[in-house]
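This report refers to the structure that appears directly beneath it.
Complex shown without one protein chain; remaining protein chains in place.
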Amino acid sequence: MNLNLCLTAICDGVSSAALLYLTALGLTLIFGVMRILNVAHGSLYAFGGYLAATFGIVIAQRGLPPALALPALVVAAIIVGVLVGGTLEVTLLRRILDKDPILQLIITFAVFMILEDVQRLIWGSQPYFVSDVVNQLGMTTVLGITYTNYQLFVLPVMALVAFLGIQYFLKRTRLGREITAVTHHREVATALGVNAKHVSLLTFIIGASLGALGGALASPTTSLVPGIGADVLVLSFAVIATAGLGQLAGSAVTALVIGIARAFAVYLMPEIEVLVPYLIMVLVLLVRPQGLFAAAEVRRV
Amino acid sequence: MKRKVFVIVAVVLCSLMATLGYGQQKPSELKVGITTFVSGPASVFGLPGKAAAEILIDDMNRQGGINGVKIIPIFIDEGVGGDKLLSEYRRVVQEQGAKVMLASISSGSCNIVAPVAEDLKVLNIMWDCSTEKILESHRYKYVFRSGANATTEMIATLIYVLKMKPDFKTIAVVNMDYAWGRDSWELFNAGLKVLKPDVKVLAELFPKFGATDFSTEISRLQALKPDVILSTSWGGDLDTFIRQASQRGLMRNTLFVLPLAESSLERLGAALPEGVIIGGIGDHYFLHPETKNDPAHKAFIQKFRAKTGSYPIYPSYHMAQALAALKGAYEQAIKNNNGKWPTTEQVADAMRSLTYKGFGRTLHMRQDDQGLEAQLFGITKSVPEYPFKVLDQMMIVPAELVTPPVGEQSLDWVKKITPAMLNSNQLKTYQYTK
Partner (left out) sequence: MRTRGLTVLLVAAGATLPIFIPWLKTPVILAINNGLAVLGVLVLIRAGQVSFGHAMYVCASGYAVAYAGRFFHLDGVVLILAGTLASIVLGALIGLFIVRYRAIFFGMLNVAFSMVLYSILVKFSTYTGGSDGMRVDRPPFAGFTFERSGFETTLLYVSICIAVLAALIVQRYFASASGQALAAIKTNETRLEYLGISARRVFWGGYVASAALCGLGGSIAALAQGLVTPETGYWVRSGELVFIAILGGSSQAIGAFLGAVVFEFVRLYAAAYVTGAWQLVLGTALIVIIFAAPSGLVGLVTRFGRGRAGGHAS
């Protein structure tokens, strides 16, 4: 176990953590504001990925300038966030805010099931691998290992932009402060004149777009197949639960920890790689069930 | 009185003889259940098999089917997972009355399905999966494999690698984590230890079946710098692995040995570089040096391209072999049965010791239900005629050279192989021709 190995594992870990963070960010934001754990978030990730792949194929076929490829990913994510996320919130989620939490969970689970089939009906069951963006950006060699510039630079930068952007947005813009108010106490915020309905809708759209962005940015590096939504959801869940639900900055830390731990596992003991995130989650939650960064809540009677 | 008794006895005896001699009534159609991957990463592999089945069954039916009986295929998706596959398998046999099952692609599925087929007493031809353990662990009555098994495939691969690159020192393996991935490495490694014991194994990586991201494995391999990387991956998994490895330049300095990559040549196109060792799990190739000019083969390729837009790959060829075995066995059984429709047991008997042919070399079925199929290998090369790589410096290894005899366990047999195998005069080589 030498320094070289550590540095390479860290490089690998950071780029996978970047993707993980982007997806988890949307999930934890939505929980923070609406107190609903959106199981369908995995489907939003998948839709973002598939739409991005479709855009990539269109760009290649129509001979459009390749420089459009990267912005197309972001555009795809926003479209999914607004259309799918917005529709979901308006038609369904705002009507279940006062229901039993079990029912809320199971409704989002039903939505997840529906969207899985919709995804299969639109894009089919064969794998999509649209990686032109990655090929265009070239490679870099670090300590004898060659990485794609996409995974080494683009992904961590996007994650950083999202991290700083969200912090700025929440603290400095009016909408952001309204969101923070509603997260803290919905009733009091409404009493102070904040349109909570409006805020919920916008937050959901932002959260959905972030989830879709995770999928869109992941799509050039991996192959898209039915079922990735389920895998991503439970992994994102591990990230945000370990950090504490609703902890935006904390999720960045746990995403890094989990990403790097997995990378080390592949180098040292590959069998436990898939086990690592959940093991971390169990150990943290047994000691601190509210997560690493959340304050302990007094349970309401 | 005596006359009446005589008449009654005669009538009874006659009707008895009539029922006994009548045998099985010829059905109006023969339902054949076919399992293949229609969803998930493996579907790039399973769908060509399905297309081939549709083309060939259509052809067979147009020529009258099997002795006048039409074949109706019923497709089952292997991609739904083991227990759902089993439910569907049972339903197709019991509710829809399939009499023959062609199952499956994945060695994992075959492991699950074989005992169920035996239980349900339905004829099951394993049309693509290779794990040798199924037929070696148990003597089956109803379960057959129409193609070669893992031992034949991996030892033949070993021979080709040793002849093409005799002096490599280190090797790493990246296989899919399931029965085939594990068994294929076990066999190759055992053979390697006998024929070239000084080779060091630097890493044994088993990403999960259906993995969509290999970046950490690729980083690790770049750090280790093996001379040879072996991967028996296939389908979408192989495509993703090669694309990612190619993007990161891993294929520049390492020899990749991909015994199942014939099925990915066209899809990968430019992403696959020159100088990669490729196999086809059998002698399957649309540019097969011995059969590419056969009229039947050319007609099949034409129909396949018209239907799917691509060249046939080895799942399609495996399907052709399995269907040929099916038809041949039924026809032989009918002959043995004096023209009457045979029972499943009679077909099974006829299938043992059958000779049949897909679009490669002729195959033989052994007494232990295992088919004997030659193996084709080559090295990738760019040519202007095709937008993807073709195989050059090809070699065909006959099955008899690299298959353990009936009744012997593969791992025991592998320990006894000798380097004399590498100089056998049964190995035939071919260069690429247009």
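Quick notes
Labels A and B are assigned to the chains in the order they are written; within every chain, residues are numbered from 1.
Following the convention adopted for this analysis, contacts are C-beta pairs under 8 Å (C-beta built on N, C-alpha and C of every residue); 3 or more make two chains touch, one makes a residue touch a chain.
Not measured: the values here are computed from a predicted model.
Between the chain not shown and the residues B:209, B:286, B:317 or B:359, the one that touches is B:209. Across B:27, B:64, B:115 or B:269, the single residue that touches the chain missing here is B:115.
Among A:153, A:169 or A:278, the one in contact with the hidden chain is A:278.
Remark: the omitted chain is touched by one listed residue; of B:59, B:177, B:227 or B:294 this is B:177. Listed residues A:7, A:90 or A:103: the one in touch with the omitted chain is A:103.
Listed residues B:87, B:362 or B:409: the one in touch with the omitted chain is B:87. Seen from chain B, the chain kept out of the figure touches residues 77, 81-83, 86-88, 90-91, 93-95, 107-108, 111-112, 115-116, 119-120, 177-179, 182, 206, 208-209. Contacts to the hidden chain, counted on chain A, fall at residues 37, 39, 92, 95, 99, 101-103, 105-107, 109-114, 116-118, 120-121, 230, 234, 237-238, 241, 245, 271-275, 278-279, 281-282, 285-286, 289-290, 299, 301.
Here, only the chains that are shown with their structure count from here on.
Between chain A and chain B the centroid-to-centroid distance comes to 41 Å (mean Cα coordinates, whole Å). Those residues of chain A whose C-beta lies close enough to touch chain B in the complex are 4-5, 8, 11-12, 15-16, 120, 125-127, 129, 131, 134-135, 139, 144-148, 151, 221-228, 262-263, 266-267, 270, 273-274. Taken together, the chain B residues at the contact with chain A in this complex read 38-41, 43-44, 47, 79, 205-206, 208, 210, 212-213, 215-217, 219-220, 222-223, 236, 239-240, 243-244, 247-250.
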